[in-house]
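The complex appears here minus one protein chain, its other protein chains still in place.
Chain lettering (A and B) follows the sequence in which the chains are written, and residue indices restart at 1 in each chain.
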Amino acid sequence: MTAPGTEMHALITRLYPICRSITGGGVRETLRIIQEQVPLELREVPSGTKVFDWTVPKEWNIRDAWVKNSAGERLVDFHKLNLHVVSYSSPLHRRLRLAELRPHLFTLPAHPDWVPYRTTYYEDNWGFCLSENQLNQLRHDQEYDVCIDTSLEPGYLTYGELLLKGEESNEVLISCHICHPSLANDNLSGISLAVALARRLGKSGRRYSYRFLFVPGTIGAITWLAQNEDGLSRIRHGMVLTCVGDSGHITYKRSRQGNAEIDRAFAHVLKHSGEPYDVIDFFPYGYDERQYCSPGFNLPVGCFMRSRHGEFPEYHTSADNLEFVHAEALADSFAKCCEVIDLLEQDRIYLNQNPKCEPQLGRRGLYSPVPNEEGSRCRELALLWVLNLSDGGHSLLDIAERSNLPFAVIKDAAAALTKTGLLRSAMLG
Amino acid sequence: MTAPGTEMHALITRLYPICRSITGGGVRETLRIIQEQVPLELREVPSGTKVFDWTVPKEWNIRDAWVKNSAGERLVDFHKLNLHVVSYSSPLHRRLRLAELRPHLFTLPAHPDWVPYRTTYYEDNWGFCLSENQLNQLRHDQEYDVCIDTSLEPGYLTYGELLLKGEESNEVLISCHICHPSLANDNLSGISLAVALARRLGKSGRRYSYRFLFVPGTIGAITWLAQNEDGLSRIRHGMVLTCVGDSGHITYKRSRQGNAEIDRAFAHVLKHSGEPYDVIDFFPYGYDERQYCSPGFNLPVGCFMRSRHGEFPEYHTSADNLEFVHAEALADSFAKCCEVIDLLEQDRIYLNQNPKCEPQLGRRGLYSPVPNEEGSRCRELALLWVLNLSDGGHSLLDIAERSNLPFAVIKDAAAALTKTGLLRSAMLG
Partner (left out) sequence: MTAPGTEMHALITRLYPICRSITGGGVRETLRIIQEQVPLELREVPSGTKVFDWTVPKEWNIRDAWVKNSAGERLVDFHKLNLHVVSYSSPLHRRLRLAELRPHLFTLPAHPDWVPYRTTYYEDNWGFCLSENQLNQLRHDQEYDVCIDTSLEPGYLTYGELLLKGEESNEVLISCHICHPSLANDNLSGISLAVALARRLGKSGRRYSYRFLFVPGTIGAITWLAQNEDGLSRIRHGMVLTCVGDSGHITYKRSRQGNAEIDRAFAHVLKHSGEPYDVIDFFPYGYDERQYCSPGFNLPVGCFMRSRHGEFPEYHTSADNLEFVHAEALADSFAKCCEVIDLLEQDRIYLNQNPKCEPQLGRRGLYSPVPNEEGSRCRELALLWVLNLSDGGHSLLDIAERSNLPFAVIKDAAAALTKTGLLRSAMLG
């Protein structure tokens, strides 16, 4: 069996060449490749469908695009890099002088080798993104053959959805955006992490039901919310996955609620990881947590990432490529999310069945015969903390936070105490 | 039009020579000069009136006072500086040796040129304040002609009141003490600031009603509270103005409530000013906030000052003179209070009319065409913050605090959103 980071990087590599946008064939092709790994269902929502304040746009597809010189050489070529075309550019085929073309050309002067990523979803326009070096080769005295072979026609918005049912109908929502073309960290990394989590969760029993959404950013999340409003109360926890493959340290952005269990679970796991990390407060921009955390829903959905969107220079440029994401980072992101999910699965309130004075742990074999050994000391403290705080007002995560012990140690203590009958899950009535 | 600081300093200069006390002609003369600028009403409360635990004292007036040597020279002369007489000194005309006079002489040995300021309101006594240098010229072998030509008789306590009615009957209380003689910062500066605010507020529409009190310290505030107890529930915000003209940085002392809107408004404005400042907790001594914040009322009234009373050496001495206060400092105090008042006027709760997912700002022209320009970025963040937090539980000030954006930017965003119908004031029902 391959290591999860390697598998995730392989999926990113396979999806990287496809030209995705918020609608169109590239999204469908992406979702069909994901279907090879997890039983995703594809949803098609017709253009023109009203979704809250928005309308599902026309479907955009692209076949080719170029800027040719008089010698017929492609100076800018969509087939070399799909970032070269501003996403949702309207079709065009004309001969233009540089002066006419220039307002439609976008570069990154600070990084003369890099090509920026641009979109014009909701404004009828067209354009090319190219490197500053490419731009410098264009001449004012020359006329260019400019072609954008796209179509913008009534069609569908496509997204993927997967529900893994658990013992409870309460759900954990895991969402990633699938609308970016050849950009690896943003967000093929998020897609690959969602796939890896779905595969892992599909293999074993689950307390919660897990709903995975692979949606175009903003309009996709809004469309899903508009069409699934009745079921939103089932969502107990959620996370948006984005930019999880770069070599930066992990950043978790809290939900709008600020102290939801998902927020505390990520904070706990990251704190005990011994590695650098950031936990930051919610703010109403970023990825689709904006929609899930809009005031009409206020769902407990945070955002899991490594380097923060907009804060690394490669963001939304051709430098966010296959070299920018690493199997080790992907594996670490996967491991942290698994640890958080395990915590959510196991967190619950227990009741001390012997709340008056301590029970006699020794005669139940719960005290170590070697009293001062480090691991056993920690286990015994965990037993005492669980007993002392299992008064109906504290979950295992509460106890882990208060005792400053790792959740896993607290959970094991609760399991050992449950076995002796000293502890009982509060949910068993 | 003259700059506000210059006008304020001019008023201070005009009022400076007058000998004020907690009652008497000096107070009346001061209030009549203020009436030239704002339509103040004068209230006269008879001596002997019971006001809570206190009684309005007899009225004190002074015509002259001196210490003359045998040559008839005035060594201490009330007409040179009214601080020379302990306020509320009882009348006296006698020949006294220095040994007899000495217990009634007050100096500041640490500042041999300065004359202290002293009172004996509620104890029948008399005295002179003089510089240490003056004291050193008096001789033990000599007899002095000592005269204090005062009267202490049934009369009135006089104060000034101005109500600027607004759209709401809810009031903002602005109070300053008017009982100090020739002391510029304490509190001619506070008087001049109150006048400047009243003039500005008188010129335009107002949401709140504004009540200005020009009262003798302690007994004046107590008298007003005793006589206006029924209307106190209208006071939504309030500030006591004192020592606002010196060159120190601004200090705001919170109300007893500690987190009243006025407290948060001052903290917000000062924080975003980029200048040094202090916000300090309430304590039950100081100026008339002591009375407004007594436990039986607990009004949301803070105290706005620059250098803190008792903490600058010139405090309650002749060095608190016209050179000690500066037009620039007065203008800055005025500007900060105006900014706080503007905030109070504009702060309210709005409701997002499209709370489910974000509305499409682009099609309403609310997104900048130049997306990365600094100002437009800040404006767009403000739009998103206002939409996200306008759930009925957050006022604009709440949103400004949470987003760490200046109130003015948040208010402008709310105005723009209101224009598009995306936002509605919660008070409009």
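Throughout what follows, a residue touches a chain if its C-beta (ideal position, glycine included) is under 8 Å from a C-beta of that chain, and two chains touch if they have at least 3 such contacts.
This one's a predicted model, so the numbers in the text were calculated from it and none came from an experiment.
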In the whole complex, of A:140, A:203 or A:363, the residue touching the missing chain would be A:363
Checked against the full complex, the residue among B:294, B:321 or B:376 that touches the missing chain is B:294
Note that chain A touches the chain not displayed via residues 352, 354-360, 362-363, 380-381, 384-385, 387-391, 403
Against the hidden chain, chain B presents residues 51-54, 122-123, 218, 221-222, 225-226, 229, 256, 283-285, 290-291, 293-298
